[in-house]
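This report refers to the structure that appears directly beneath it.
Only a portion of the chains appears, each positioned as in the full assembly.
Naming follows writing order (A and B), and every chain is counted from residue 1.
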């Protein structure tokens, strides 16, 4: 290992980018999971593996914070960013697991739309992470995530409205709500990530 | 535009006061909404407009933080205070929307009592915001909000106890719980606002 005078803090950008790219993959798998009724076991296992990978990546970031002399931004913000990215993954994996646990069959179309919004959130988040290095063009990202989260909110309410329309009985509503709530929470978690990025950018400005 | 040497940071106090006054109006409208079964569409629209106004006010505060050289207290606390005030409004609007979405008719008396506590929270919050300037007499405010939130907790449990008493079927319980949970969350959000004010005051002391 070569002697280095400067701390290798640039690795944080790569680590955040990697975590966000796991979310792109996970939302893509979740989209297949929602639409392809028969492949749920296989796809659910892939989500569990991704969740595990993301968990290890999060802890690697935590260890890197602890062992770095200098960090590119406040240690607490690095912590928050890493945990919030991890929270998104937890919600995605939990949503899929709840579909399996409650033995739900075909899901309402609105759930597919919820997942499509999560895919978009993951893409803009992954694209923004490398820009933390230059701190440029980050506002576009958090504005877009806020917009997507607003969309997700409206969609969630449209779904609730359908759940209570009389089409479903109480037990089905309960099961579908478990999943819908978890997807809604994933959208909120993406917004938390964007809020941390905004906080970091405000401090740097 | 006149030349100014000092940053116009005093505008923050006015902005927080305005946000909190929107909450006074919103809780008053919500009270009518809960009691006047037949005017729900009109009152629901007014709450949606208020939520939109509050949203714009919150983002104006965020922009002001970003463009100010000096802020009256930590940027992060300004952020938290603005978002927490916004959270209260979101809960209030969501509660009304859920009543409409689930097509609930007459609501249990306990919900009117929940809203009455929210009205009181909004009043003391709006009265306290201008006192952030002098940092005087703020403890009375957060103690009162903590007391009100305790009351709200007890009331929420009394409501749950009634929901599960056998008077309602599972589907009705589900619908009423959606609304009750949102009102309970509004009370919690008022407490978060008070906690940020307490944090600010502790730092200044």
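Heads up, the rule we're going with is that contacts are C-beta pairs under 8 Å (C-beta built on N, C-alpha and C of every residue); 3 or more make two chains touch, one makes a residue touch a chain.
Predicted model only: the values in this text are computed from it and were never measured.
Asks: Starting from the 2 chains in place, I would like the total count of identical chains in the complete complex.
Replies: Shown in place are 2; the entire complex has 3 copies.
Simple rule for what comes next: only the chains that are shown with their structure count from here on.
Asks: When the centre of a chain is set as the mean of its C-alpha atoms, what distance in Å lies between subunit A and subunit B?
Replies: Here the centre of subunit B sits 27 Å away from the centre of subunit A.
Asks: Spell out the residues on subunit B that touch subunit A in their complex, using ranges where they run on.
Replies: 62, 65-66, 75-76, 79, 83, 94, 97-98, 101-103, 169-171, 174-175, 178
Asks: Which residues of subunit A touch subunit B in their complex?
Replies: Touch list, subunit A to subunit B: 157, 160-161, 164, 169-171, 173-174, 177, 195, 198-199, 202-203, 205.
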